[in-house]
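A quick write-up on the structure given underneath.
A single protein chain has been removed from this complex, and every other one stays in its place.
Right after this comes chain A.
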Amino acid sequence: MERAMPQAVPLGQMEVFQALQRLHMIIFSQNVSPCGKFLAAGNNYGQIAIFSLSAALSSEAKEESKKPMVTFQAHDGPVYSMVSTDRHLLSAGDGEVKAWLWAEILKKGCKELWRRQPPYRTSLEVPEINALLLVPKENSLILAGGDCQLHTMDLETGTFTRALWGHTDYIHCLALRERSPEVLSGGEDGAVRLWDLRTAKEVQTIEVYKHEECSRPHNGRWIGCLATDSDWMILSAGQGRCVNQWQLSGELKAQVPGSSPGLLSLSLNQQPAAPECKVLTAAGNSCRVDVFTNLGYRAFSLSF
């Protein structure tokens, strides 16, 4: 990598602070709007930025269209997870889940619709929420994170209906089995648990690290991400600049370098409403969101 010396620009106190903030930004979560034309990205400062994918992908895209159209302070802590219902954007991070109206966000009115906090046992520290999962069949939201439990929230009433516990350390991720009403959760303790939503019971536990071929002694036993999709292709990203494309057989199909040193979030825009915006976006340890127009090529970066 060549080192281009940038012109020494005179920087004041504010500019330096902003530059440092951008430099140390981490984008934890991404979500595409129901219409498929906008991308929300949440960073470690609790800000959510809305990018217009359609403007950035259009033929007359300028530098400004790669900047967020709206940025607002959503949480005090990092925004770890975001999901979209057909009208709302739900964001979660520091123990609270907040709802925003997509329609209002796009009109640049950034007023939260509601906020809810799962019933935590009192603790010195408010546990974070690492994962949000929508269960469309029963119109509920499952939250999981720092307190090692899965909380189910009824989206209609806004009440927390049940809590599932069993994990011994905090939960990283959630996944929904499409056919049967079952939820998978993976956590820091290295276990993947399968829950039945009807009975609210744990059905099965897989302790991945106990299988010899799956153990990673140098990395620890934590499970970072889960997927139940039976698709033949797996996209993975993590420490390192690259987005890797794997086939289920374990064969590495493609490796695309990105602009961030470490990737934390991948999002494939498959909204049927906006076929022209069908892209893969990847974000992580930088203020940039890389946009892949096809799976083998990084087109450009959106930037905070």
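Methods note: a contact is a pair of C-beta atoms (placed from the backbone, for glycine too) under 8 Å apart; a residue touches a chain by one contact, two chains touch by 3 or more; residues count from 1.
In this text, contacts and distances are computed from a predicted model.
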Missing subunit (named according to UniProt) among the choices "THO complex subunit 5 homolog isoform X2", "Large ribosomal subunit protein mL40", "glutathione transferase" or "BHLH domain-containing protein": "THO complex subunit 5 homolog isoform X2"
Hidden-chain contact residue, picked from the options A:56, A:243, A:264 or A:302: A:264
Of A:271, A:285 or A:303, the one touching the omitted chain in the full complex: A:285
Interface residues of chain A (partner: the chain not displayed): 1, 3-13, 15-17, 19-24, 26, 28, 77-78, 80, 124-125, 128, 130, 146, 170, 172, 188, 217-218, 220, 222, 224, 239-240, 261-262, 264, 285
